[in-house]
Each structure stands twice: as C-alpha cells, then as structure tokens.
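Quick one: the structure is below, questions incoming.
One protein chain omitted, others in place.
Chains here go by letter, A and B, matching the order in which they are written, and residues are numbered from 1 within each.
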Amino acid sequence: MEDLLNKAETQEYFINMGPQHPSTHGVLRLMLTLDGEIIKKVEPHLGYIHRSIEKMSEKDSYYQMVHLTDRMDYLSCHINNEAVCLAIEKGLQLEIPDRVKYIRTIISELTRLSSHQLWWGVMGMDLGAITTFLYGFRDREMITDIFEETCGARLTMNYNVPGGLMFDIHPNFQKRTKDFIKHFKKKLPEYDELLSGNIIFTERTKDIGYLSKEDAISYGVTGPSGRGSGFACDVRKRIPYSAYDKVEFKEIIYTEGDSFARYKVRMDEMKESLYIIEQLIDNIPEGDFKAKTKAVIKLPDGEYYQRVETARGELGVYIISDNKKNPYRVKYRSPGFSNLSALDTMARGGKIADLVAMMSTLDLVIPDIDR
Amino acid sequence: MNFNIYDFTEFIISIDNWLKQLLSPGLAKITGMALIGVTFLLFVTLLGLSIVYIERKVCAFFQQRLGPMRVGFWGTAQTIADIIKLIFKEPLATKNSDKFLFNLAAFIVLISPFMVIAVVPFAKGLHALDFDIGLFYVTAVSSLGVTGILLAGWSSNNKYSLIGAMRSGAQIISYELSIGLSLLAIVILTGSLQLSVIVESQRDGWWIFKGNIPAIVAFIIFIIASTAESNRGPFDLAEAESELTAGFHTEYSGIKFAFFFLAEYVNLFIIAAIGATVFFGGWMPLHIGNFTFFNEAMDIIPPIIWFFAKVAALIFLLMWFKWTFPRLRIDQLLQLEWKYLLPLSILNLVLMTIVSLTGWHL
Partner (left out) sequence: MNNEELKQKINTLTDKAEFSEEGSEFLNVIIPPEALHSLASSLKFDNDTKFDFLFCLSGVDWITHLMTVYHLTSTELKHTLVLKVKIHDRENPEVDTVCDLWRTAEFHEREVYDLFGIKFRNHPDLRRILLDDDWKGFPLRKDYKDEVNIVEF
C-alpha cells in the first residue's frame, strides 16, 4: 500500500473561489491550492471592482471627493465620509460646533451597529444558518429607517460635508434612536441564543483561523479582527476624534486570536456602541449643524493624515495639498486591504469550510479593498 | 367496489379482481403495475410540490417573514409556477462534462425514493409492496441515491461538484450504519422486518412509548442520521452553498435540476414516513393499552390521516433543524458518526436486546 501511494502521481488541486461566489461577499477571487479539502495556500486576486477613487479624487474639489468615499466601505459610509471631512477640517483648522461632533458620533455608532448586524447575519449564513441573515436584517431595518429620516438615504448617506453636516437632524431622531436602543437591547440576547451558544457554531469557530498578535500587527490587521488577536488598535480610544473623548466605553479585546474571538469582539462591540449612543443621545448641544466654509476650499500646502475606526478597522485618509482647489494626492488606507493580506497565514492547514468562516470573521467588504 | 376509508384491503382486492375479469392474467398484472406506477408518479409530483411549498412557508415562519404570497391564494400556486419555469428552462450541459452520465445521474437520484416509496404503508392495506424483508429493503434501496450524487459530481467535470459529491459519498455511507442499527433496535422488539407487522405490533401503543429508553435513543439516532442521509441542513455539506456554490448539482439546470430538487423532498417524506412507521405506529391511531374507550375514540380518525399527520410532524421537525442550525464541517460530521453515533447505536442495540429479553418494555 505504502509503495502504491509513493508510486501514484499526486498533483496539487487548484480552485478558483470567486469572483462570483456566494461567500466572497462580492467580487473577490481567491486562488486556493488544495490537498483534498485542506488548504495549502490562498492567493487573493483583487481589482474586480477597482474604480480608481484615488485618481478621481485628484480631479475633484474637496466637497466632491467626500462623496466618493461612501462607495468604498458602503457599510460604514458615514464613518468614511467623516474621516475625509475630519482631514479637510484639520487642514483648514476649522472649529467644528459641538453639535456636529455629537451627531457625527451618534450616527457613526449607528452605522457601526448596522454594519455589525449585517455581518452577524451574513456570518450565520456563511456557516449555513440562513435564518440569522433575516434576523440581522430585521433589526438593521430600524437603523436604516432612522438614516432615511435624517438625510433621505438608507445606505450611502452622504450626510457629512467638510465643516459639518448636510442638514440638521430630524425632530424625531432622538425618539426613534431611543426606541431602537430599547428594541435592540431585547433582541441582542436572541443573537446569542441563535449562534453564540450553539455547539455546532462554537465547534466551527473555536481554534480556527488563528492569528497571533505579532502577525496581526505585522499584517496591519486592525478593527475587531485585530482586537480578537489582542492587538489594542481602537482608534476611537487611542486617538479620539469627534466626541469620542467625551464618552466612556470599553475597548473590547480578546486574546485568543481565533474566529470565535473575532466574533465575540463584534458582539461585545455592539453593546458598547449602544452604550455610547445612550450617553450622547440626550445631551446633543444646541448650535449650528455646520461651520462656515467657503464655496471653494483650498487647503494650505502640506499633508494631512486622519485615522478613524470604521466597522472593519482603521481607515487612514492621507491628503497631500498644493494649495489648489483639488487635492494633489489622496490615499485611502482601507482596513479591508490590510486585513485580507493576513488571510493566507490564517487559512493554511484549515479546510474549505474553515476558510469561509475566517472570511466572515474578517468581515470583508470588497469595494473597500479594491477602492 | 366497496370503499372503506378505514381499511383499504378490500378496495385494492376489488380493483385487482376487476382487472382480472377484464383482461388476461398477464395483461392484468402489467396493467396493475402501470396503474401503480402512474399513481406513484402523480403522488410524488404532488408531494414534491406541496412539501416545497410547506418548506417555504415554514422557513418564512422561522425567519419572521411571510414567504410566497403573490401567486394564488397565500402563494399556493408558487411552486407550480416554479415547476413550469424549470420545465421551460434550457437544460445546459458544460462542454467537458460526460454527457451520458451527466444526464443519467439526475434519473438515478430519483429512482431510489421511488423504489422506497413502494413499501411505505399509507393506511391499512394501502401499499404497493408488503414483503417480509421490508425494512431491509428500505435501507438497501435508499442508499442507491448516493450513486446518482457521486455520478453527478463526477460527470459535471467541476471541482466544486466533485468535492460536494465526495463529501456526500462519505457522509451517506457512514450514516447508513446508524440508520440501520437504530431501526434494528425496534426490529428486535417486533421480531419482523415486514412493515405491516411492525405497524400491527403497535396496536396497543407506539414503540417510542412502549420501548423504554432504548427506543427513544434509537429514535434520536435515527432522526440525526436520516437528516444526514438526506443531505439536509445542518448536514447539507454536499451542496453547502456558501462553500461549494451548489455542490454536486452546480452544473444542472432546468428539469434536471428539478429532479435533484424533487428527490431531496421526496427523500424528506420517506424519512419521515419510515420514522413514523417504525417509531410512531405508522397509520395506527394512538392507542393506550387496554383503555378501550379512548382507543375507540381515536379510531374514529381515519388511519390515513393519522399517517400523514405523523409524517407532517416529523417533516416539520426536520425543517426546524434545517432552519436553525449552522452547518457542520466534514471532519466534524464524520467524527460525530464514527466516534459518537455508531458506538452509541451499537450499545443501544445491546441494551434493547436486554430490555427485550427481560421484558422491560410494555
């Protein structure tokens, strides 16, 4: 038998996962090298949805370039917008009204919640529990309704402009947000019952897709994925922006580094987000919803870097200005791009089914990676 | 012809006699066979349509939505519309697929449920076949379906399909053991493999109640193993749409895809029917020992309704599994069978023998 096995010619087995595949969540293509079902290598091929946002931004005015960013990570569009606005405001040295800061923070956290809800639903679906998807969407609906009332859009909101917000909040905003918090606090234990406590789920995620802290830092894996490996990388805590210095919240860190830890980080982060909103929602100060800005913004010579925490990790906006009405160079350091680079290290030795679980816990959004 | 909803024996015999009067013996036999075939074909089609509809509604119920509502009253015509769509779709085959096997596979998958359904006793005297190795025949024939799945995966010449088919092969072959052993536990009590005898032996109570703890354990093993054998969630690794797009039937379209679809749902029915027959008395109404008044009251409900009610309850249970649990991984799946279920069912069999010998069962 041993002889026979040695004589037999074996070949590595390649599979193209994507660009059209149900669990790559968009047009990501992974070249898998397999030995049976065991993964030897994962090679991501990107760019299927590259829209040259950085090149386009060089042609646009500062007002216009903000609106391209919610097409990057469409699930945390508000936070992306906020990052660019903060960078531009940093360049203009603009004093932003407190009201704007509060509203931005509340909506950022709502965005984060809605993103995590969708992630939770999709994560369940990737592991074969389709019902979770509908549960996630059920609760997300309330948030998108709030967004719709606030600015007219449900997904790509474009609510931020350099200097403040597009409009003031709707009179119902506070009431509806509080209603949502009350509703969602009741529903969150349901999430735990359906997935976290399920033995099949824990078996599928525990000790799967291990990423050490050193690797996480080296690969630049930020956000909940990095914090699941014990990498304290929450920008909200370390370099507070908007109103994050005025609220208290815990930076969720798990040190296990497996898929389950990344899952738990996001589950706990939802609770923290609710807590942040609760602290702010009754204390929104009166004032303008926008600082005065000129019709044509010209940033002074120099370079401006703004880091924010999106639902997926650290987004960096790097603007180089040469004192013209459009930026000289814009670079978006998107969280998904760096997070994806760690996939190969995580996936080696696992099974195809594990790869799907790992990709879900990395929470990839492909437009965010390809820009 | 006398028709009695409580006992079909005379009805079937009278049809048989009528045919024999009209035709020569050979022709009568062939006509009889054709009649049964057509009946089952119609029955299976209707069954497929209704179970698909029920599955959609049950799934919608678990997911807090309404399900199909537009076509017909409460969407009842939705599945018919879907079937019409599938029939008119172009049956594609990829360029490098093995055309003959590719087409054959879809039929093989459907053959096995058709063969099993022949022995299912729907009501007293209402069955196509009733022979003394009924249960053995069921376990033997139901495993033919895996040949179709393996062929489908291999002949599509698609890597996803092949992985799906291989998973399915490993899965079905292993879980067959547990199914056989769990059914055997009841056979120890009845002393017969004949399904009508098994049903009749539950006249004073169903085996799940009479058979002491081993019967309950056997039922739990049976329901887990049979879910796995029918490739349904949480054991739907063979199609695992988030991993393998659609697994072994990725390349199928049109009516051939519908065959796979139909086979899955007919298999669902068969599992529930066999489970109901062996553990829940089949068409036998709920009887409690010698409690005559209660037993007679239960007898008022016709056996065929009892049978379908039990099957529906089991189908609901299986759908419940599918729509709440995440999917297992292939190594976990095989671990569950070889490390836990198989030793447990062998132990259970020994226990059942002891129970049977000492007469601890009712």
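Methods note: a contact is a pair of C-beta atoms (placed from the backbone, for glycine too) under 8 Å apart; a residue touches a chain by one contact, two chains touch by 3 or more.
Small disclaimer: the values here were computed from a predicted structure and weren't measured.
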Chains still shown that are in contact with the chain withheld from the display: A
Hidden-chain contact residue, picked from the options A:Tyr210, A:Tyr275 or A:Tyr318: A:Tyr318
Touching residue (missing chain; options A:Met31, A:Ala153 or A:Ile217): A:Ile217
Which of A:Gly36, A:Gly287, A:Gly302 or A:Gly349 contacts the chain that the document leaves out: A:Gly302
Touch list for subunit A against the chain that is not drawn: 46-47, 50, 52, 54-55, 59, 90, 215, 217-220, 222, 231-233, 238, 300-305, 307, 314, 316, 318, 320, 329, 331, 333, 337-338, 340-342, 345, 370-371
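One rule holds in what follows: only the chains that are shown with their structure count from here on.
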In the complex with subunit A, residue positions of subunit B that touch it: 59, 62-65, 159-160, 163, 233-234, 236-237, 240-245, 323-332
List of subunit A residues in touch with subunit B within their complex: 13, 15, 21-23, 37, 124-131, 134-135, 138, 194-195, 198, 200-201, 203-204, 351-354, 356
